[in-house]
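What you see is the complex with one protein chain gone and the rest in place.
Coming up: subunit A.
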């Protein structure tokens, strides 16, 4: 599903955020990306959903080379990726329904299709009763569940999450992790960056450890 070859990303001349990274993630896998702060976890994820361009190397997702895509093709590729962030990145001026419906609207889906799908996915994350609320009226955990719903509403090939539990308490962390496990069980490949060892212990899966931009360990339980 995901193939990364000799990936490098430098922001400055003599320091690299990601160095000579090569890895493969199979379809349907659940992979943690971990490491200390500044290890390059977020940079790697940004490279995977093309928010950043690599300095060198190749990224293939579902057989398509991300590094050779123009703006429009990148946009079309992102329609098959679900992305979740630590800070949720919800649009505060839009209701829960509108936030979750946004990716489907962009894909030009019909209105009844959008409504059905949004309701289903909100039910999945347990927030169907908050459909008319606005993000700032919800708790942090609820906002993250809305962000996950927005990522899942398109039935993504890959779900990319950057520290999704970073702002959450232990109860909400568990709920959010159950949602990722559920998505993975339904066949979605999940890539989750975290530095929280407790999560990895409680939900053991393949772990890629980065340090100073290099892949230093690849462990499968």
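We take it that contacts are C-beta pairs under 8 Å (C-beta built on N, C-alpha and C of every residue); 3 or more make two chains touch, one makes a residue touch a chain; residues count from 1.
Everything below uses one rule, namely that contacts and distances are computed from a predicted model.
Colleague: Any idea which of "Branched-chain amino acid ABC transporter permease", "Cell division protein FtsX", "Carbon monoxide dehydrogenase" or "Putative tricarboxylic transport membrane protein" UniProt assigns to the chain that's been left out?
Modeller: The correct option from "Branched-chain amino acid ABC transporter permease", "Cell division protein FtsX", "Carbon monoxide dehydrogenase" or "Putative tricarboxylic transport membrane protein" is "Cell division protein FtsX", the UniProt name of the unshown chain.
Colleague: Looking at the full complex, which residue from A:24, A:68, A:89 or A:123 touches the chain that isn't shown here?
Modeller: Looking across A:24, A:68, A:89 or A:123, the contact with the absent chain belongs to A:89.
Colleague: Among A:74, A:131, A:174 or A:200, single out the residue that touches the unshown chain.
Modeller: Checking the options A:74, A:131, A:174 or A:200, the one contacting the hidden chain is A:74.
Colleague: Which of A:107, A:139 or A:220 touches the chain that is not shown?
Modeller: Residue touching the chain left out of view: A:107.
Colleague: Tell me which stretches of subunit A touch the chain missing from the display.
Modeller: Interface residues of subunit A facing the absent chain: 49-51, 71-72, 74-79, 81, 83, 89-94, 102-103, 105-108, 150, 154.
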